[in-house]
Structure formats: structure tokens, C-alpha cells
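The other protein chains are all here in position, but one chain of the complex has been omitted.
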Amino acid sequence: MNAAAQHPDIHGFVTLHIPSQYGYLRVLRQSVMDTCARAGLSEFDAAQLEMAVDEACANIIEHSYGRSKDASIKGDAGIHVNLFQRKDQVVVEMYDHGQGFDFEEHESVDPEEYMDRGQERGLGMFIIRKFVDDVAYQRGTPKGNCLKLVKHIH
Amino acid sequence: MNAAAQHPDIHGFVTLHIPSQYGYLRVLRQSVMDTCARAGLSEFDAAQLEMAVDEACANIIEHSYGRSKDASIKGDAGIHVNLFQRKDQVVVEMYDHGQGFDFEEHESVDPEEYMDRGQERGLGMFIIRKFVDDVAYQRGTPKGNCLKLVKHIH
Amino acid sequence: MRECTIKREEREQMDIVRLDGALDSYSFPRLESVLTELRENQRHRVVLDCKGLDYISSAALGALIGFARRAREQQGDMKLVKLSPKIYNIVELLGFHKILEIHSSVDEAVARFEAG
Partner (left out) sequence: MRECTIKREEREQMDIVRLDGALDSYSFPRLESVLTELRENQRHRVVLDCKGLDYISSAALGALIGFARRAREQQGDMKLVKLSPKIYNIVELLGFHKILEIHSSVDEAVARFEAG
């Protein structure tokens, strides 16, 4: 088990490992909602975190694994997700072994821009940034690319 | 990731690690039902496997971790669950680091006996044995005690 | 993500208890306290509405059977209504449909109580 799970500030450490396929997003969303309910997050806050996680993992499947020209990068390694509560925060960490990307370089398109531009690019990055309180991305850690989302419990 | 997940006969390998607490049984049941739906198990077969897994993990929490007098055995290590489809089978493997027990020695009480005896012992072992097609238990493997349940897809 | 809720509606002659969510090891203590309260208040005629029930553990089923048995000694009963096919199948596999009275609607169970 992850060393973090033993930390006294950390509650209810759940880990989930799923194949890199859209059909597994549902069970991931259910796990997120379960963690949020346990942490006492409001229904709306929980739904926002649920959506940020879903959009982030859909991006991993589509872009990090899906767009690779390097044949050694395949979806077999799946997506590893840590879900836990730390003090007044719900934290979701997602790891993938795909090609990753430069997170800061990809500005998010906001919904108005999205409408004006005729929806040629998605809202994923906007939702990931706006629906949570903290975001951190690290490319190529020993455990893969890591996206960490944090939502405060009010 | 588990080596088994790379095996060509194995589909949809999902792993879940939860704390040894009753409040996490729900997310585990949801993961079982999700795997069953993907494998095309009937609603009834899925519900039977769901119940066998739930009763087995409730036993891990109550008996394997809960009854230990050895202070070094605590529930911190949690329950590790592998869920996957192999050919025409749905397989659920549950690992715990508690004290374990002698599986063969614990005969299951059937529902009639249970009624006659005034319900002094539970139906868990009966359900685990009767609601799945194959059961195997190994105490004290390097990854902990392992209970493996198999349900055939008809 | 529904927590299990147990709602009690006290009528003159009986109680309607409505279950929603999962009756598992986590919510078991709540079920037990509702059953204890009914017994202590001499409320022996209970209709258990299982419409919203999506899971029931063997321990919870055992508690319902225990309640029904003791209620019968007091000319009462616990009757189950609106079980989903999934849960009815489990109850049947365990043979508990022979012990617990099961109806398809609250009205039907109420009528059975009223018929004595």
C-alpha cells in the first residue's frame, strides 16, 4: 500500500487501477462520488470533482495514450487513481504511462470562446482548471505522468 | 500493474484497494457489478457474485482483521481486490493481511440449519460457497490471505 | 451515492417502514436500532417497503426474520413489499421466501394485516 495512506492526516485512502478505455470511466466516477459522500462534500461540489476527473481521464485515454506514434506507449499500463481525504480536502491523483503533455502550455478554452470558435477544441482543460480548487501536473515521474486535483470541503 | 493483466485471455483487469471498514463495501459492490455488466453476466448472477464478495469482505473486516489479539495485525493494510474476466468467467480475488483462518474447517451453515439454531452463526460461508461456481482460499501467501471467487458466464 | 435511509410511518394499526439504499454491514446498526425501537414500543405489525432497496446482506435478512418471528408470538408480523427481482432472487435462493411473507404492494400487505 502507498506510504501516504499511513499518514495520520489522510483518511479513507482508496486506490483504483483501470484499463485505459472509456468503458471504465463509470466505475471511476462512482468511486469519486463515494469518496466525496464520505468526506461530506455537497452534491454540487461532488459533481464538479466527478466531472473534472472524468474529463481528465478521457483526455488520458484520448491524448496521452491514444495519440502516441511511439509503439512502445500503449494503453496496457492503464490509469492508476488514488482517492483520499486530507484534512478539509478531497484529493484525486491520476497516473498514466502515456506520452503526457505540457500542461501549462495548453491554455484552456472557456465556454464563450468555445462557442465562438465553433467548438473546434474541447472544454476539458477549462473544466479541470475551474471545477477544482487546486491542480498540479507532473510529466514523467517514476510512476508516470501525474495529475492531482484538489477540492476543498466547505 | 499485475502481470496477470497482460495475459491475452484476461480482459478488463481492474484493481481496487480499500480500507478495512464497512463503509467501503459499497464502492466494492459497485465495481463488482460494473465488471459483471461488462462481462454480460445476467442480473441475477451478478447479484449473487456481488453478495458473495460483500459477505467475504465483511468477514475479512470482522474476523480476519477484527478478532486479532496480535497488535501488529491491524486493518491499515486494507483489502486488495482484483476483478477481471477470463474467458467465460468473472474472477474476484480478495487479499488481506489479517490473521486469516482455516477455510476448509469452517463448514457452512445452510439456511435451514441457521433457522433451527436460532441464527447463532451467520450465513456468510454458505453464501460464499453456494453463490459462485468456484472458491479457493490460500492463507498467508506473500500478498496476504487470498480468497478467489469464480462465476461462470452462461 | 445514496446512503441507506430508513423512514418510519406510524399508522394506527401498524407501521410502514421504508428502506432506501443498501442494507449492508455499514448500515446494519441503523436497521437494528429501528427494529429495537419498534419492539420496545410494542409495534409488532410492520410493512417493510423495499422499493428503494438495492442491496441486503445476510445479517440484515437474519434481523428481519428474527423480528418477524418474535412479532408473530405477539400476533404481529413483518411483511415485505416491493422487492426488486434481484433481491427477491436472493431471498428465494436462501429459502427465506418460505419464512417471510412477501407482497407486491403496501396496500396488499395492509389488507392482509386487516384481514387478521
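Residue numbering begins at 1 within each chain, and the chains themselves are lettered A, B and C in the order written.
As a convention for this text, a contact is a pair of C-beta atoms (placed from the backbone, for glycine too) under 8 Å apart; a residue touches a chain by one contact, two chains touch by 3 or more.
Fair warning: this is a prediction, and the values are worked out from it, not measured in the lab.
Across A:S31, A:Q48 or A:N82, the single residue that touches the chain missing here is A:Q48. Considering A:G12, A:G98, A:G124 or A:G144, the position touching the chain not shown turns out to be A:G124 (whole complex).
When the whole complex is considered, the residue among A:R26, A:H106 or A:R139 that touches the unshown chain is A:R26. Taking the complete complex into account, B:A37 is the one of B:A37, B:M115, B:V135 or B:V150 that touches the chain left out. On the side of chain A, the interface with the absent chain consists of residues 22-23, 25-26, 29, 43-44, 47-48, 50-51, 54-55, 58, 61-62, 111-112, 114-115, 119, 122-124, 127, 130-131, using the contact rule stated above.
We take it that only the chains that are shown with their structure count from here on.
A separation of 41 Å divides the Cα centre of chain A from that of chain C.
Chain B and chain C, compared by their mean Cα positions, are separated by 27 Å. Among the residues of chain B, those in touch with two or more other chains are 23, 26. Those residues of chain C in touch with two or more other chains are numbered 1.
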